[in-house]
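A single protein chain has been omitted; all remaining protein chains appear in their positions.
Per-chain numbering from 1; labels A, B and C assigned in written order.
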């Protein structure tokens, strides 16, 4: 029986999600297992190890990389360590699944891509929404040409609750932390690179976020190389829940999705007709996408083929985010070429 | 210019609706006008005449029938006079649009049909829902065979508020007054006659209705000659509004409609997502159907062709209603042949 | 650490579903594990044991019952063995989760209930739909009285494809095999016993089913002890997919659900607007309900409390099914008291 041994680096929220997913994976003829989980907060690593019967835990990711039995690692550590660990893992010959964003600078993302290439290992980036059935279907329809060529893209992406202002400050700002998913989604759905960005931002949800130097509300206009124009609207707070929608108007039709709900029950009363609120948390809404994403990572390793969301995808989303940030500061449209230079 | 002169008999709720519809009719090359409106409550006739600039009003429908200029009459009087007036009108050579039900006995409906036939005039019956775009579309799809042959019919027909118990008593009962629309709809949608009826009735809305000898809630199972089975569910009170839906499951698909709303606005809040209540009143919900119905009556006269909803349709709905009533009393399924005998 | 050891009896479709669910269960402080899987077709038992690392497999359920370590069994064998195995398991002091129907005769269901009672073990019956979030929400709302008292119940339950005529013949017929879920749902949603049943059945999907002595299409009218009236509509074939809906009209409102879809994407084209078909298979549609059901069984054992769906629920659904069958044969409404006698 084939064997695939994985190390999980980072035992926080997303590390737990991925570790559980791998524990439940059933692939005929392959024994996939997690051997290591490490976290600087070693207690978290130990707890996750206990819960999922993972044999080894610790604080230092270098122990994982030094283990010759380990085939691949999931980099679920804090953002500022993503590229460093990914590079070290590649150099150690391990396949890498790296959470988003790979890094906050283009140079370091490029270094990670180069390291993976040189080592001949897979580098997959955690833009999980690409693996959601809704967005994948929209992309498939648009890419097929069945409804013509894309004219207007609209992405709505709103969180149910704002992060703490402290988090806002250290995360690199809304565009690098939250909108980066939408920048990737924009490229994914349209199948073309973004040439120019204009960002209109505002602080409407929490003044503390503004004082911390970030924004909480934005409209970002994108102009793609293939002529499509698009807009992303973001808010850190949609009181009714996690608001995740996309719409692509094409020359011969439109594809759009709607939010997901826990149940479909409609209650009709004398005053109103009401239904359930949308799923409120990204781990509810995107449960399936996390499973498919990890499944594809494992398949890519086993099949020796490229992942559908790779280092370059991580890089290009960052480029758009940096252009959006520059547009916000300068108050004018910014070409992505400007931030590449 | 061709001329078509109409008399309106009965100036109550439905008489007003039809009179206004005719006043607004614009048919190129034809001068359609109402010359008469009469009502036993002559004040009501006079008021309607004044509002719509109708030249003549009065109390006695025989004046209308005696006017040689009148080509057609709308019989919108109280139910117990429908057949008598329709027969007299036919004998006077006037085309007849008769509100539902034509009568509460089969014999008298047959007499009205015979009178119209003998006189060579049109007899159209006011089952307006046939002219609603939703139900007409379902019927068209089913009749086309595009989704195969019908297996199961479901009609939901619920009023927003019960009538007074007094009305319940004199109207002939729920089946003859309210469900008769649904019995016609059943025949219309399936395109086959009903062979057997089983009615389960209950008094759940208002005990006074029960004391007056009627029911206010019912499930009526229908077995059609073509093998389709169907169910009508009725309530005299759906607190959220007028509930009017139909669904036909066929061997190769299903056609179904939903309720109509004043607006499409959805309000999403922290507690719930809500939308508008359905249109609450039959004159809102079926506005368009009344216009199309009268338009087709006028066209049938002008074109000399048979109306799409005629005396026989009025008769067959009555047969089903009488069978349902008998089923309710006997507690067993009743063949329509039993009430014909 | 507490320990709960389970034996799975029957390694067919539903046995596999439940075994997988238990394998994935994570209950803090409790070690839940499957020790046995048995099936007369021993190869199926062995395969399932291998896939889920279950230590012991075999052909004979008596081996499981003889194992003192086993706390509970899941009876997922063929229908005709359900009551026999459940009784034997109870006598062996094992808690029992028994798939539906418990048996095709009331006497044998009563015997199973009595055996469990005498042995002081839990007997839960596998009406999984009670654990679906949609139906549970409808029931909760109705039971709360928030929308008044129930007047009309409507359950739509249609399979995407008919079974083989052979299966139709041996399964006890559509009412005992398929509609029994809906009879349980009816009791669950309304919270009252069914007093009378009228069944209108037809063979419209597949003449072979008729020749095998069964029907494939039905409308079943129910009259509940609390006065509610209800209708179940069944078809063995809804070409668009698994059609599972319920609607309860109450004196002060209505609660209704709709079907579930794989994705929410709407594609608008020049000819039509279209969306996904409903989930097509009961294991997709009811995935979550199977998990919750098994979770509640385990919790009931651990907490020493009664399950929310017990032997009596299994019995009462059977009573309604037998009354429906009798109504179909006699062509008249049948009181449930008649089949109890």
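Going forward, contacts are C-beta pairs under 8 Å (C-beta built on N, C-alpha and C of every residue); 3 or more make two chains touch, one makes a residue touch a chain.
Quick caveat: nothing in here was measured; it's all calculated off a predicted structure.
Undergrad: Sort by label and list the shown chains the missing chain touches.
TA: The chain that is not shown touches these displayed chains: A, B, C.
Undergrad: Among B:134, B:196, B:216 or B:296, exactly one should touch the missing chain; which is it?
TA: With B:134, B:196, B:216 or B:296 as choices, the missing chain is touched by B:134.
Undergrad: Which candidate, B:166, B:226 or B:252, sits in contact with the chain we can't see?
TA: B:252
Undergrad: May I ask which residue of A:106, A:146, A:229 or A:302 touches the chain that does not appear here?
TA: Going through A:106, A:146, A:229 or A:302 one by one, A:229 is the residue touching the chain not shown.
Undergrad: Which one touches the absent chain: A:90, A:125, A:142 or A:254?
TA: Answer from the full complex: A:254 touches the omitted chain.
Undergrad: Going by the contact rule already stated, which one of B:262, B:312 or B:332 would touch the omitted chain in the full complex?
TA: Counting the whole complex, the residue in contact with the absent chain is B:262.
Undergrad: Need a quick check: the contact residues on subunit A for the chain that isn't drawn.
TA: On the subunit A side, contact with the omitted chain comes from 149, 151-152, 154, 156, 158, 198, 200, 202, 204-205, 217-219, 221, 223, 227-231, 233, 235, 237-240, 243, 249, 251-254, 331-333.
Undergrad: Considering the entire assembly, which residues of subunit B contact the chain that has been omitted?
TA: Considering the whole complex, subunit B reaches the absent chain at 24, 26, 51, 133-134, 137-138, 141, 147, 252-260, 262-270.
Undergrad: List every residue of subunit C that touches the chain not included in the displayed model.
TA: 238-240, 268-277
One rule holds for everything that comes next: only the chains that are shown with their structure count from here on.
Undergrad: Going by the contact definition up top, give me the pair of chains with the most C-beta pairs touching.
TA: Top-ranked chain pair by contacting C-beta pairs: B-C.
Undergrad: Could you work out which chain's C-alpha centre is the most distant one from the centre of subunit A?
TA: B
Undergrad: Please indicate the chain closest to the centre of the assembly, with centres calculated from CA atoms only.
TA: When every chain is reduced to its C-alpha mean, the one closest to the whole-protein mean is C.
Undergrad: Centre to centre, by mean C-alpha position, how many angstrom separate subunit A and subunit B?
TA: Spacing between the chain centres: roughly 58 Å.
Undergrad: So how far apart, in whole Å, are subunit A and subunit C when each is placed at the average of its C-alpha atoms?
TA: Going by mean C-alpha positions, subunit A sits 40 Å from subunit C.
Undergrad: Scan subunit C for residues touching two or more other chains and write them down.
TA: 252-254
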